[in-house]
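Heads up, the thing below is written out as structure tokens.
Here the complex is missing one protein chain, while the rest keep their positions.
On to chain A.
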Amino acid sequence: MMAMSNKVPNQEPGEIEALLPWHAAGTLNARDARRVDDALASDPELARQYAVIQEEYAETIGLNESLGAPSSRAMQKLFAAIDAEPARSGSTSVGLSARISGFFASLSPRTLAASAAVGALAIMLQASVIGTVLMQRDTRTFQTASYEAAPSPASAPTTVTRSLAPAPAPASVEAPTRLFVRFAPTARVSDITALLDGYQGTIVDSGKDGLFRLQFGNRVMTKDQIAGLIRRLENEKIVSMAVQAQ
């Protein structure tokens, strides 16, 4: 049986015992957290030690919080140094590759690394679609006034709703629910990804102006369920429009 706690002073901690501080801080993965919880429930000595750790944890936070904050001098010094740096050769605007690489970088933490390879691939493909469409949208945000003076009917926001009705391909009555969703201009890639996770949504297609065709789950929904889904989506801060695509 695995050693849960060390009963002898000056010896190495037991496997579970060594994890207690991270359990108190909430930074264990789900599996280890469960193991620690189980051990705490069955080992009163370990539970006593955990109570001591929680006290240390609280006081460490209190101590650090009492240290205050740096003066504005630090920031002034930093930005003076940045201003004195040689100019970057690249543009100050964010390029597509930077946005996408930034997002791909965000997929690298351990939590994602541990997920199944197929799932990770799907997320990455999805991310690239989001990134591409966001960039298209961002480009439009910074278009010049002369370009805005003659917008194409297809890209004008006011025409989008009308253009949606005939757009979707015929869908089977039994098909899963698909919606056209437009995200707010302030929506970040990470926000969109989080929303998709929360609603079990996947990107089916994307068009211009940040418009996505999304599928929600794999089950057929009733009209009421679809209406409820649309209402919930439209209440999301990052969603500016949601309409049924079928």
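Note that in this section a contact is a pair of C-beta atoms (placed from the backbone, for glycine too) under 8 Å apart; a residue touches a chain by one contact, two chains touch by 3 or more; residues count from 1.
The rule we apply is simple: contacts and distances are computed from a predicted model.
Asks: Can you match the unshown chain of the complex to its UniProt protein name from these: "ATP-binding cassette domain-containing protein", "ABC transporter permease", "Xanthine dehydrogenase family protein subunit M" or "Sigma-70 family RNA polymerase sigma factor"?
Replies: "Sigma-70 family RNA polymerase sigma factor"
Asks: Based on the whole complex, identify which of A:Ala175, A:Ala194 or A:Ala227 touches the chain you can't see.
Replies: Of the candidates A:Ala175, A:Ala194 or A:Ala227, A:Ala194 is in touch with the missing chain.
Asks: Would you write out the residues of chain A that touch the absent chain, in ascending order?
Replies: For chain A, the residues touching the absent chain are 9, 12-13, 17-19, 21-22, 24-28, 48-49, 51-53, 55-57, 59-64, 66-67, 69-71, 73-75, 77-79, 81-82, 85, 87-88, 90-95, 98-99, 101-106, 108-111, 188-191, 193-194.
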